[in-house]
Structure formats: structure tokens, C-alpha cells
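Just dropping this structure here.
For this depiction, one protein chain was excluded, whereas all remaining protein chains were kept in their positions.
Lettered A and B in written order, each chain numbered from 1.
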Amino acid sequence: MLRVVKRQEPLKGGTPLIVVGALALSLGISMLLLAAQGKPAPRGLFLLWDGAFAHVHSLEDTVLKAIPLYLCSLGVAVAFRMQVWNIGAEGQFALGAIGATWAALHFPDLPAPLLLPLMFACAGVAGGVWALVPALLRLRLRVNEIISTLMLNYIGILLLDYLVYGPWKDPTSFGFPLTREFSPAAQIGRMIGRIHWGILLCAAVGLALAVFLKRTRTGFEIMAGGAGARAARYAHMPYGFLVGLVMVLCGVASGWAGSLEVSATLGRLQPSIMAGYGYTAIVVAWLARLRITHIAFYAFLLAGFRVGVENLQLELQVPHAFGGIMEGLILLSVLAGQFFQNYRFRRAEG
Amino acid sequence: MRKFIVGIMAAALLGLLLAGCSSEPQKEAPKAETSKATEQAAEQATPEAKPEGAETKVGFIYVSPIGDAGWSYAHDLGRKAVEAMDGVTTSYVEAVPEGPDAERVITNMARKGYKVIFTTSFGYMDPTIKVAKEFPDTVFMHCSGFKKSANVGNYFGRMYQARYLSGIVAGAMTKTKKLGYVAAFPIPEVIRGINAFTLGVQSVAPDAEVRVVWSKTWYDPATEKEAAKSLLDVGCDVIAQHQDSPGPQEAAQEKGVYSVGYDTDMSAFAPKSHLTAPIWNWGPFYTHVVKSVMDGSWKSESVWPGMEEGIVDLAPYGPMVPQDVRDKVEDARRKIVSGQFKVFAGPVKDQKGEVKVPEGAVAGDEQLLGMTWFVEGVIGSTE
Partner (left out) sequence: MLELALPILAATVQSGTPILYATLGEMLTERSGVLNLGVEGMMIIGALAAFVVTGATGSPWLGFLAAGAAGALLGALHALACLVFQGNQVVSGLALTIFGVGLADFLGTPFIGTTVPGFDKLSVPLLSALPVFGDIFFRQDALVYVSYVMPLVFWLTMRRTSLGLAVDAAGEHPAAASAAGLDPVALRWFGVVGGGFLVGLGGAYLSLAYTHLWTSGMTAGRGWIAVALVIFAFWRPGRAVFGAYLFGGIMAFQLRLQAMGADLPSSLLLMLPYGLTVFVLAASSARGGGVGAPRGLGVNIEPQE
């Protein structure tokens, strides 16, 4: 029999080893599944790599997909650090898109240097307020934030639906649920290749958050805030304020992700921007074990996987659902792999 | 002991997975062989040409999984018809969201040398136009939109003609003069279908009303069935639908009233109530387009074929549809096919009684494409 034993110290330099090992394991199982369908498994693996990382254009695709995911994950990670179980990034993303669109539609004639900051301000406020509601509900009425953020996700998406099917519908869209295309001033251009300037925003937000959490007292209290209201008694900030703060931070970050989607990649608001980034962000944040500096890697990895799987569909006619199966397997094995960082199996005597 | 249980369960799960997968190859294998065979044949025929150059690659992009049994499924049947052509291979990507993801998928297809790319949802319009600029040698065909460019054409089918015919059947069979319509999303295609259905109903039952419930889903059978039941509760005795699942059909059969399906023949789900269904048949059109690209006769245009091309049709009637109703429908069908009769010929009024198409006029394609109002006799909101 084997027994589980906790390591004295976490496995040194183990993280890369574990990630690679877990990836290898889950990809191995996926290949078995491919082979069971009569598809060439090694070629499948190559296609996955080829579609996600092997070319400049595929790297661009992956980065573009990782950008909104990254911003949402940052916000989610900060909230989870405080043990605030905010699963509302999806709704905050929607509200951010709505806020930015409101500014873009109402002030189309402003020059870009004024309009873009205004759009981001509106997106931040909309996303932030949408996140503040569950915070207040929790603090004032003791409403569990998992349920309120989840419900607000549905409501936020329906609000977006209402706007694009109703008041904001483009009169020239032949009745389809789209807003007018934004004026050029409201659209963020490309920086390098097809990657837009939004990546700078990602870098700035990531850096600012890392510095804030590591170097400021408030940040330190958030990091320690996981211990809950009891520990916060010794802090100089009221616990309630910190809960509100992390929620708003998440709302702003997710809101900005939403505004980047409408402003940089689509140039208008439409229901299909809701691609589930807010939920995937939870996975990314936890895979990174809530460490701000690790989030970029996992966001990039997951985005790459989603992009690469399309290649598999196209070349091998593997159904879309197969991507979900593989992703689930990868997540589960990375998760199980992290176990070996802190534990090991030992042969038990007797 | 616990370890043992864990092991068993993990093994069982893996077994389940593998078992599920291994059922696939039986279906896939013959196809793989035939495509190999055609490849070999192509090689033998033109020994100089590379097999890749010999095969025309045709790509399809679907908005939902083919498993939705509806819209994308119907397009995929069309793809299979193309696949059966000589010298053509096809592939597809399913469940592609209409945002930035669509642009990426279309680009990748074009980059991989696909010669013809069908993008089969309205939301792919702007991405298609955008990508087409970078790939001038590729032909793009966008479904249900209105934009075109040098190498982008658009197409759609006049489903509303078949809707009108199904309305005649429904109007002849209703007793309460109240009909229910379970609809997915308030977009012009759906609204146009409701209007055409209503006009068909009114052609035989002038004072009948059509009540609309929006489910806001494309494939949630439980909600769609519930929506149909809500219509039955207010006295509707024929249920029509613009949904991909047969949920509403079941509701009608349980209540013992009639129903009209959509997309494909849904009679298997409700044999006692299924009157007929307006259905898609993309195959002939898709093979026609691919052929014209291969022989160089393809031109960028907006094509909107209807019943005369067989792109839309009615499913076989249920046994309860009497002969005189069938005759009436066949008569209308003949007039539509010959162009003698137009569904949206004036006078057509909207819900408020305002004249939208004046007497003697016929609604143009532009007006049909952007239809956002209900005709008189429809009860419901267009939002």
C-alpha cells in the first residue's frame, strides 16, 4: 500500500516539471482517444502545437485570445486572495463592454485621445459598480457572493441583449442585433502585427496589481485577508472596505477586458462577445494558484489550447466537443500534478 | 481498499471514454477509404499534378455544433453533398462564436488553401469581408447577410415561401383560430418566417391570430417545450416553431393538437400531430456554387433562391391533412414557383394597422432582409 506524505518543503523548482508532466499525461490520454477514433494521434499533437504556437500568426491569435482572459483572471485572482468568491467576471465583462459602447455611441465625434480614456472610464465604472453590488449585498445583507455574482452574470448578459436588440440596435443592420460600428476614434489600433495596443494595458494592469499587492500595506492586507474578518481586526483597514476594494478591482479589470473586445477586436457591440472568458478566468486564476505573476503564463496556455484545437477540427474533422474533453483532462491532470509539489507517496510498512 | 475503488472507477471512466470513441471509426472508416481512393484515382489520372493541387478544398464554418440537429446540421448535410463531388474535399469548424474567433477561423481556413469557404451565420458577415481582402484568390460565400465584395458573395434561401405554405396547412386545421409560434430570437429571419406563416394562415382563416413566445434559446428542448405549453394554455391549437429542437412538437402531441416542425422532417417525434415542416435543402445549391468556382464561372453576387431551386421545401404531410388542403397548398406552391404569386404582396399591414406594403406593390428584398415588424394578426413583442 502507498501512503500520502507531506513534503517537508515544497518540491524545489517543481512547478515547471509538474506542469510539463501533467501536460504530457493529459496529451497522452487525448492522443489515445484520437487513436481510438482512427485518427493519426501524433499528427493531432503536431496540429495542436502548429495551430497555437508554431507560427507568427498563430502566436498572434493566441495572444489576442489571451488578452481578455488575462485581464479577467487578474481580477478574479485578487478577489479570491481575499476569499471573496467572485464568479461574476463574466457579467462585469458584459457591463464593461456596455459602458465602453455607451461612450462610443454617445460621443462619436470626440478625438481618440479623449474618447478612448472616456470609454475605459465608463467601462471601469460600469464593471466596478456591477461588482460592488454583490460586495454591498454581502456586507450589508449577508448575501453569499457566489449566488449574487452568478445571478448578476445572467442579468448583465440579458441587459446587453436588451440593448442590442432594442435601443442600441443599428438602424442599418437590417434588424440584426448589433450596434453601429464605432467611429475610428473609438477603435483601438494594432501595435505589432495583428496585436492591438490593449496588450500594453494588460502589462500595465498586471504590473500595477503586482506592485500594489507586494509593496503597499493595503495590498499586504489583501494578501493576508484570506484569513477572513478575524485577522482583519488587527489591520488598519476595515474588512468591509477591503472586500469592496477587491470586488471593484475585479470589476474594473473585467470591464476593461470587455471594452477591449468591443473597441479593439470588433468595433461594435454584439451578443457574441460573450465567449465565457469570465468563467475560464476562474480556471486560469486557480491554475496560477492566485499568483499574479503566473497568470500570464496560464492565460497564454489556455488561449493557445483553444486556438490550437480549431486546427485539429479543421484538419482531422475531430468534433468541437473533443476540445472540451481534452481541456477538462488537462485541467484535471495539472491539478492532480500540483499535488506532487507538496506531497509524495511513500510505501507504507505492513 | 479506497485506492482500489479509485482505481476501478478511473478505469471504468476511461473505458467508457474509449468505448464511446471506438464507435466512431466504423462510421469514419469507409469515408477515409473513399477519399484515399479518390486521391489515388486523381494521382493516376494526372501523374504530374500533386494530389493537393488536384483536390479543391471547400470549408464550412458553423455557429453551433452539428449536434444541434437544426440549422448547422442542415448546412452539414449540404456539405456532405459537396464532399461526394469528384475532386473535392471538405472540412468544417463547428461552434465558432461570431466575434473575433470567427475572423481567426476564417483566416486559418483561407491560409490553408481552402478554395471556397462558406460562412453560415449572419454574424460572420464583417469578419468574412475583412478576411476576404487578404485572400483575393479565395471565394467566400456568406449566408444570410447583405454585404459582398470582389471575392465575397452572399446567399440565403427564401424559407418564408415554405413558411407561407405551412401556414396554409395550419390555418386549415385550426379550430380555435388561435395558433402558437415558439420562436428563438427576434432577428429578421425569424420575424419574416412568423409573418409569412401568419399570411399563409390568414389566406384560409382571415380572422385567425398567431401568438408568439420567444424562448431566447436555439436548442433547449425543455424550455422550448414549456414555451409551447404556455401557448397551448392560452387556447392555441396549432403550434409552429422556429427552434432547432422538436420540444414544441412533443408538447403539441401530448395535448392532442397539431404542430408544424422546422429545419428537417420532425414527424418521428410527434407522428400524431406533425402536419408538415418547412425544411432546408442546401445540397443542390452548394454543389452548384462549388462547380461554378471550379469551372471559373463564379461571379460575386447576392443570390436568394427559393422553392423554384428546391433550396426550401415542405416535409411530407401527416396523414391527418385532408386532400383539399393539400390541393390548396400545391396550388399555392405552383404559383410561388412560377413567380405568379409573391408572399409579401400588398396590402400588408403591421400590428398597429399601419400599411407597410401598399396595395399593388411587393416587398423588395431589402425590406424582407430588414424586417423588424409583425404583420397584423400576430400577437407578441418584436424585442
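Everything that follows uses one rule, which is that a residue touches a chain if its C-beta (ideal position, glycine included) is under 8 Å from a C-beta of that chain, and two chains touch if they have at least 3 such contacts.
Computed from a prediction, not measured in an experiment: that's the story for all the values here.
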item: Left-out chain, listing which of the shown chains it touches; value: A, B
item: Candidate in contact with the missing chain, chosen from A:Ala24, A:Leu114, A:Val211 or A:Ala321; value: A:Ala321
item: Identified contact with the non-displayed chain, of B:Val93, B:Ala110 or B:Val212; value: B:Val212
item: Of B:Tyr92, B:Tyr124, B:Phe197 or B:Phe269, the one touching the omitted chain in the full complex; value: B:Phe269
item: Hidden-chain contact residue, picked from the options A:Ile146, A:Met237 or A:Leu316; value: A:Ile146
item: Where the unshown chain meets subunit B, residue by residue; value: 2, 5-6, 9-10, 12-13, 16-17, 20-21, 23, 65-69, 73, 180, 186, 211-217, 219-223, 225-227, 229-231, 233-234, 236, 244-247, 250, 254, 264, 268-269, 379-381, 383
item: Absent-chain interface as seen on subunit A, which is shown; value: 3-6, 137, 141-144, 146-148, 150-152, 154-155, 158-159, 161-162, 165-166, 279, 282-283, 286-287, 319-329, 331-332, 335-336, 338-339, 342-343
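We adopt the following convention: only the chains that are shown with their structure count from here on.
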item: Centre-to-centre distance between subunit B and subunit A (centres being mean Cα positions), rounded to whole Å; value: 34
item: Of all residues in subunit A, those that touch subunit B in their complex; value: 1-2, 29, 32-33, 36-38, 51, 57, 61, 64-65, 161-162, 165-166, 173-177, 261, 265-266, 270, 272-273, 275, 307, 310-311, 313-315, 317, 319-321, 325
item: Touching residues on subunit B, where the partner in the complex is subunit A; value: 3, 14, 17-18, 21-22, 24-25, 28-29, 32, 59, 65-67, 91-101, 103-105, 107-109, 111-112, 122-123, 146, 185-188, 191, 216, 369-372, 383
